[in-house]
Each structure stands twice: as structure tokens, then as C-alpha cells.
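As you look at this complex, bear in mind that one protein chain is not there, while each of the others sits in place.
Then we have chain A:
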Amino acid sequence: MHSTAVRIQNAFGFFTTIAFFVAALTALSTILYPANPSASINLRNIKVRTGRPHYTSTKSQEYLLLNFDLDADLSSLFNWNTKQVFAYLTVIYGSSGTANKHTENEMVLWDAILPSANAAKLHLVNEQAKYKVNDISGKFLESNATLRFEWNVQPHVGALCWGSIEADSEGNVLSQAEKGKRGKWSFQIPPAWGKKPATKKAAA
């Protein structure tokens, strides 16, 4: 009854129960920390160029090249249960009513792992997209595009959560009206270099 094995078993059982409750309370405690992240963005220099994905490939496709300024403060997302925040900037574009099979497209232009609250104040000037931006079909077809700044909070234990700042909705606190004309989030993808805009082609 009071053998060593039983005692070890009891101690281990007690330890796991305590660990489980501490973990559960920690996971739940994150609702006590509301966050108010902010971001503003300025787009510069949007271009489309054609190129080949690899020097051995024969197919050429369009690449979107853009530079941007980003000011963001995600430090309020950090509480005692935040392991890291993964911040990323995406471009969303649709090409409905065209020959393109995929009408909803989203891809990451730039991302960063933010390990601490100090690293979560971002100030990027004339930053290039970190990844190649090419459509699945190889052509952008001059679609309308929007940028979205998103983040993923990854906890020490518990549920992962996501958030985002978009431009298009009215009264968006985060497009930062005080910055005047900065905060440009939407644009039309231009035609590839050396090609005429599609609208002109239709007229001619």
C-alpha cells in the first residue's frame, strides 16, 4: 500500500495535475491583456517585370517588384504568455471576370519573427519585398491589389491567435489619418514593362 512505487506514482500524478492547471490558467490569462497594435504603410515604386523562375526554365512569368515603408507597433501583443509574434505583410488581389482561374489570391511579401516587445516596434524605410512575388498563373492581369499587415501571436502554452490591419474599410483607426497621404494600402498592379495597359488594348 505504502510502497515506494505507489508513492512515486502519487507524487507524479500530483505533479501532472498541478502542471495541467497552471498551464490551463496561463493559457486563459491572455484574455486579461487586450492589445492595441497599430501600423501604417506607404507604398513606393510598384513595377511588374517579366523573368524566368530558374535559368533552366523556358517559361517566363511576371514578377511584382515593390518597395514600401512600414511603421508598426506590436509591442502591446507581448504579455507573459507570448513566446513570439510573427509579423507579415501580404498582398491580396483578385482577378474576377478575367481568364485567370484563381480569383482570390494572397501572398506574403515580407515577414519577421519578433522575439520581444522591444523588437516589435518596426520602422522600415524603402524596404524591398523579401520574397519573389509571382502569380500561380504567371500573370497578374492588372488586378486591383490591397496590402494587409497581419500578425500571429504564438504563446508559451495555449491557443494561437491572429490579427490584421487592413486599409479598405472606412474609419479604420489604423490607417493613421494623421499621417496625411501616407498610409496607401491599395493599388492597381501595373502592366509588365514594355506592355501596353489592358484598357488601352481593349479600346484599340
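We adopt the following convention: contacts are C-beta pairs under 8 Å (C-beta built on N, C-alpha and C of every residue); 3 or more make two chains touch, one makes a residue touch a chain; residues count from 1.
One rule holds for everything that comes next: contacts and distances are computed from a predicted model.
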Please identify the absent chain by the protein name in its UniProt record; candidates are "Superoxide dismutase", "DNA sliding clamp PCNA", "SAC3/GANP/Nin1/mts3/eIF-3 p25 family-domain-containing protein" or "Signal peptidase complex catalytic subunit SEC11". "Signal peptidase complex catalytic subunit SEC11"
Touch with the missing chain holds, among A:38, A:79 or A:164, for A:164
Looking at A:35, A:65, A:108 or A:141, which residue reaches the missing chain? A:108
For chain A, residues in touch with the removed chain: 1, 5, 9, 23, 83-84, 86, 88, 90, 92, 100-108, 111, 113, 115, 131, 135-136, 150, 152, 154-164
